[in-house]
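Here is chain A:
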Amino acid sequence: MFSLPALLYLSALLFSVGTYGVLARRNILVVLMSLELMLNAVNIALVSFGRVHALTAFAGEHGGQIFTLMVLAVAAAEAAIGLSLLLVIWRRWNTIDLRQLCRLNG
Partner candidate 1 sequence: MIPELPSFNLPVLTLVTLTPAIGALLLSLVDRNNKALLRQGSLMISCLTLLFSLLMVANFDNSVGTMQLEESHSWIESLGINYHLGVDGISILLVLLTCFSMPLVFLSTWKAIDDRVKEFHIALLLLQTGMIGAFVSLDLILFYLFYEAMLIPMYLIIGIWGGRERVYAALKFFIYTMVGSLMMFLAILYLYQHAGTFDLPLLLERLRTTHLLDANQQFWLFSAFTLSFAIKVPLFPFHTWLPDAHVQAPTAGSVVLAGVLLKMGTYGLLRFSIPLFHDAAFNLQPLMCWLAVIGIIFGACMALVQNDIKKLIAYSSVSHLGFVVLACFIPNVETITGAILQMVNHGLSTGMLFLMIGIIYERRHTRELADYGGLAKVIPLFTIFFLIAVLSSIGLPGLNGFIGEFLILYGVFKVFPLWGVLASTGVVLGALYMLNMVKKFLFGPLVHAENRNVADLSPREILYLLPFVVMMVWIGLYPAPLINMVKPTLSLYVEMLKS
Partner candidate 2 sequence: MSPGIEQLFFGIAAVVATVSSLLVVTRRNPIYSAMFLIVMFAAVSVIFMLLDATFLGFMQLLVYAGAIMVLYLFVIMLINPREGDLPEESGVTEKSFAAGVALLIFSLLSFAISHSNEVERLSSLGPIPLIPEVSASHGTIRAFGLELFQKHLLVFELTSVLVLVGIIGAVHLASRGRKDRTTASSEAREGMVNPDV
């Protein structure tokens, strides 16, 4: 049960849940969280792969983990930018509704 496929399925599941959150929610905050969710889901896959390949991996023993660490950094920076954009929008237009951002079209 605690095997690679299970971990991968879990990862895929969490990824899909994240996708659902992004697709279905209107609240920008929740959408941003769902995006974090997606990245985290991938992290599980990365770490599990890293674990099973640990001894033979070309990328080194900790390749997957290091990759994950980078993803953490990326996620943090992304969250910073995302949240500041959110702030900009909130300050000027007082909304956190994704659908209100629709003036540019065509």
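The candidates came about this way: all candidates are chains of the complex that A comes from, given by their letters.
By our rule, contacts are C-beta pairs under 8 Å (C-beta built on N, C-alpha and C of every residue); 3 or more make two chains touch, one makes a residue touch a chain; residues count from 1.
Predicted model, so just to flag it, every value in this text is computed and none were measured.
Set chain A beside the options 1 or 2, and in this complex the one it touches turns out to be 2. The residues of chain A lying in touch with candidate 2 in their complex are 1-10, 12-21, 23-27, 29-30, 32-34, 36-37, 40, 43-44, 47-48, 50-52, 54-56, 59-63, 65-66, 68-70, 72-81, 83-88, 90-100, 103.
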